[in-house]
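Only one protein chain is missing from this complex, and each of the others stays in its spot.
Entry: chain A
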Amino acid sequence: DIDDVGHKYYLELELEDVLDKDRTVSCTAEVLYHLGSKTSAPDVQLTVQGELRSTEEADKEFYNRIRSLEKELVAENIPDSHGNVPPELEPIHLLAWVASGYVIWQNSTENTKFHLAQVKHVKQVKRNDEDLQFDFVLLLHEMVSQEVLPWEVTLLWHPQRGARVPQS
């Protein structure tokens, strides 16, 4: 407890690579939930102790594939009702996770627990610069209220520059 400021949590985390189960990386984090403020996202500081594996090849392949599409990519219900994700949409699913991470961070309090339930809709938007742009409608499941909430979020991604949510 920090008087007049909020609650600070010191965390030791182990990250598991979902795509490479034997690989774990330790991290430490400090999370500050601001007192009373429902409109302010918690402050997060993260230190990764170790190396994340390189995905340069796969990133490049995905980037080139999307850039060379004639028509913008559009997809819905990822995963489908039976939990299936077509292999070519798996990278989109992973980017949706990143986007959901942003939304969850922005909307978390000490009394919420969010997970990405499903990518309801995704639409690629072609850009003049080198970023890929995906406009998502994500369904987030909140554990305490059990609500499933739709959220629109745009994600920009570039193989070297990584992912970011543009501020509108």
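As a working rule, a contact is a pair of C-beta atoms (placed from the backbone, for glycine too) under 8 Å apart; a residue touches a chain by one contact, two chains touch by 3 or more; residues count from 1.
The rule is simple: contacts and distances are computed from a predicted model.
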item: Record-based protein name (UniProt) of the chain missing from this complex, from "Large ribosomal subunit protein bL21m", "Golgin A7 family, member Bb", "CBPA1 Carboxypeptidase" or "Auxin-responsive protein"; value: "CBPA1 Carboxypeptidase"
item: Of A:P79, A:G101 or A:P159, the residue in touch with the unshown chain; value: A:P79
item: Contacts of chain A with the absent chain, listed as residue ranges; value: 18, 77, 79-84, 115-118, 139, 141, 143-148
